[in-house]
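A quick write-up on the structure given underneath.
Every protein chain of the complex appears in place save one, which is left out.
The block that comes next holds subunit A.
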Amino acid sequence: MEECLVEYFRTQMRTDPDMASAVAAIRTLLEFLRRDKGETILGLRESLKWATDCLTEVDSSVAVSSGGELFLRFISLTSLEHQDLSRCKKVMEERGELFLEKISLSRTKVAKLCHTFIKDGAKILTHSSSRVVLRVLEKAAAEKKRFTVYVTESQPDTAGKQMADALRRLNVPVTVVLDAAVGYVLEKVDLVIVGAEGVVESGGIINKIGTYQMAVCSKAHNKPFYVVAESFKFVRLYPLNQQDVPDRFKYKADTLRTVSDLSDEHPMIDYTPPSLITLLFTDLGVLTPSAVSDELIKLYL
């Protein structure tokens, strides 16, 4: 049962490399819901929780966790309206499909909002590889804007090189810089745009390691720091500093399983507090960091 689930998830990620991991997780959970033979709503919730745990063992990123929580919330909200299980399941399946349809459009909405902030002749700095940022830059290039991009190499997996390749294919002049060169390059840059793996309740973000550094430097240089993220990445965490982010998000799933002493490992993500972020572009609109908690409250309360 577990292998089936994991295999489905992996297939989803493979067939569409452009799909966000949270969307793949939600799709997997929806399929799991369809195949589930449970008799009660409580049983359904239990099995979905178990399924989400299985998925986080495969891919320990914040996005998968937030996707799973969102799906659970979706189940709770729908089950409140219909008492009968079979009717409830039908409604859930319909709404689930609709939800997936809507969120597949979210990157386009974000790109539509964000590209107006990129002016002609702008120099943009971005971190590592983010598909949402790529979509925004694609849209800006399609609008015939001329801009140059600096991408950080982003060790330890050098994801920045993939981003640079993708941008070169769009004929955008791009330079790969060392992670250590962020402070050096910021004086030339007009704005900083990064993606996010998770957006936390305070309005801060969790993203690839090195984002916090970039945010602090842009604050020091007075450059705007923009975050682009879809709304399904909003997660119910409230970290006050780097230590507060749970270990299960900081390291890759394999590392968590095999290594006993985590203090020797390098974390893959860091937390950027809301005071360093200028604006967040989401499919719910252009939000200031203080608006994020409002959205989360509307959903979870």
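Here is the rule we go by: contacts are C-beta pairs under 8 Å (C-beta built on N, C-alpha and C of every residue); 3 or more make two chains touch, one makes a residue touch a chain; residues count from 1.
Keep in mind that, in the parts below, contacts and distances are computed from a predicted model.
*Asks:* Given the options "Translation initiation factor eIF2B subunit beta", "Ribonuclease P/MRP 38 subunit", "Protein DECREASED SIZE EXCLUSION LIMIT 1-like isoform X2" or "Ethylene receptor", which would UniProt use as the protein name of the unshown chain?
*Replies:* UniProt protein name of the non-displayed chain: "Translation initiation factor eIF2B subunit beta".
*Asks:* Looking at the full complex, which residue from A:60, A:78, A:154 or A:272 touches the chain that isn't shown here?
*Replies:* A:78
*Asks:* Based on the whole complex, identify which of A:6, A:19, A:253 or A:284 touches the chain you can't see.
*Replies:* Only one listed residue reaches the unshown chain, and that is A:284.
*Asks:* At which residues does subunit A meet the chain that is not included here?
*Replies:* Spelled out for subunit A, the touching residues are 70, 73-74, 77-78, 95, 98-99, 101-103, 116-117, 231-232, 234, 279, 283-288, 290-291, 294-296, 298-299.
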